[in-house]
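Subset of chains shown; positions unchanged.
Chain nomenclature is as follows: A and B, assigned in order of appearance, with residue numbering initiated at 1 for each chain independently.
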Amino acid sequence: MKLLWINPVGTDLFDRPIQEFLETAKAPDTEIEVVSLKRGPMHLEYHYYEALILADTLHEVRRAEVKGYDAAVIGCFYDPGLREAREIVERLVVTAPAESAMHIAATLGHSFSIIVGRKKWIPKMYENVIKYGFKDHLASFKSVDLGVYDFQKDKEETARRLKAAAKEAVEAERAEVIILGCTIEFGFYRELQEELGVPVIDAVIAPLKYAEFLVELRDRFGWAGSKVYGYQSPPKEEIRSWNLEEQYGIPGVWG
Amino acid sequence: MKLLWINPVGTDLFDRPIQEFLETAKAPDTEIEVVSLKRGPMHLEYHYYEALILADTLHEVRRAEVKGYDAAVIGCFYDPGLREAREIVERLVVTAPAESAMHIAATLGHSFSIIVGRKKWIPKMYENVIKYGFKDHLASFKSVDLGVYDFQKDKEETARRLKAAAKEAVEAERAEVIILGCTIEFGFYRELQEELGVPVIDAVIAPLKYAEFLVELRDRFGWAGSKVYGYQSPPKEEIRSWNLEEQYGIPGVWG
C-alpha cells in the first residue's frame, strides 16, 4: 500500500529524517513518500501557521487520492485539517498524530499524559482531547519548554527534559501511558519507555500504523470513512462550476 | 468604531444585503464595511470550502487591524478561523455568529435549539457547542433541508420551514430560545419570534452586537483578548524571516 506523509510546513528539512524514521516502522508492503509543502512556515506552533498550510495540505491529500495512494498522514500533533481531509476524500484513509496516539494510549492504559513543547500548545490540544472523547482519560499536559526546532538540536537535553516531565506525570498524576505531543519529538520514545517502564507513544509512528490499520479495514471490510452528514464530500460539479482549481492554482486536484 | 464584516466567500452577492441589514442593527457610531473574498467558493456548506477561505479570511482580519479597525466579524455560522483570528490580532476584536449567538441564547433562556439548513452541518456545529461549553443548554438541532442559496430565494417557503422546525423545537424539545444557524437565514428572526413567542437569535446581528460590546470592554477596561498561551501571537520577526508575506502574496498584512 502507498502512504503519503505530509510534513505540513514550508521546509523539507524534516522530510529525510522523518522518511528514514518511518521506514523503520512501516509494514513491509507499505511504500512511503514524505512530502512537505512548496511554501509555508517552518513550524506550526502558532494556529495562524496551521491556517496558512491548511489548504495546501488538503490539496496534497487530494493529490494522494488522485494518484492512487491508500493513505495520507497529516504530520502535526494539532491534527490540522484532519476532519476536513476526511470530508474531501473518497476512499483515501487519513490519519493524524493526536487522534491516533490517543486511541492507542486509551487502549494501553487507563490514563495518559501528553508532553508538549510549550504551554502555548495546550489549549488547542485540550480541545482536541475533549473532541475525541478522552477527557476522563487525560492525566495531565506537561510542558518541557522547548520549541519544535529545539527537540532534535540538543538531544540529550531533550531526553532529560522529556524524562523529567514524563516521570512526574507517572508519579504525581498517575499517568499510565505517555504521549509525546509533537511529531518532532520523534525517536525519543524508546529510551524513555525503557527508563520509565510505561508505554511512550511516538507521534510519528502512531499515525503511520493507525493508517495501515485503517487501510486494511477499508480494503477488506469496506470500513471506509463514513460519507453521510459530517464527512459528506463537496460535489465536484460545484467545485468545477466555481473554477476553484483555477482560483487556487490547483489544476487537477479535483480531477 | 469601525467594524469589518467578512463574508468569507468568493462572491459579493451577499455583501450589499448584509450591509443593509447590518446598518439597521448597528450602533450609531459604528461604521461598517462589508467585504467578501477575491476568490473562493460561493458558500461554505462543506468544510473544505472553509479551509479554502481560511487564510484569506485571516488576512482580511489582519488588514482590518492594520487599517485601524476596531473589530472584525467572520460571517459564517461554522465560526471558521475564530480561534486563529484571535491569535493573530493584537487589539482587534473578532467575533463570529455561533459563539455570539450561543452566549446570548444561554443568557436569555435555559436551553436553545439551532435551526440549520442541512443535517450535513450538524456534526461540526455540535463540536462547537461542546467546545463553547453549551452542551447542557442545547435542546436540539433541527434541519429544514435547505441550502444556503435557498434561504432567500423563496422567502415564504423558508419562513414556513423555519417556523415549523422552531415550533417543534419549542414544543417537543422544550427549547426556550431559537438560534438561526446560518448567516444567510438573516432577516427571518423577527417575524418568527413574534409568531413563536420566544427569542429568535439572528446569526448576523448577534456577532455584530457582540463585537460592539467587546470593543467597548476593550477600550474602556482593557479587556482585550488574552495573549498568553492559546492566543499568543506568532512573532513578527519569524513571519518576516520566513517571507510569509511574499510566499502567500499578502504584502503588508504583517506590517
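Quick notes on this structure:
Throughout what follows, contacts are C-beta pairs under 8 Å (C-beta built on N, C-alpha and C of every residue); 3 or more make two chains touch, one makes a residue touch a chain.
None of the values given here were measured: they were computed from a predicted structure.
Taking the whole complex of the structure file rather than the 2 chains in place, the copy count of the single sequence reaches 6.
The definition used in the following text is that only the chains that are shown with their structure count from here on.
Rounded to whole angstrom units, the spacing between the C-alpha centres of chain A and chain B is 29. Partner chain B is touched in their complex by these residues of chain A: 10, 39-42, 45-52, 54-55, 58, 81, 83-84, 87-88, 119-120, 122-124, 127, 130-131, 229-230, 232-234, 238-239, 242, 244, 247-248.
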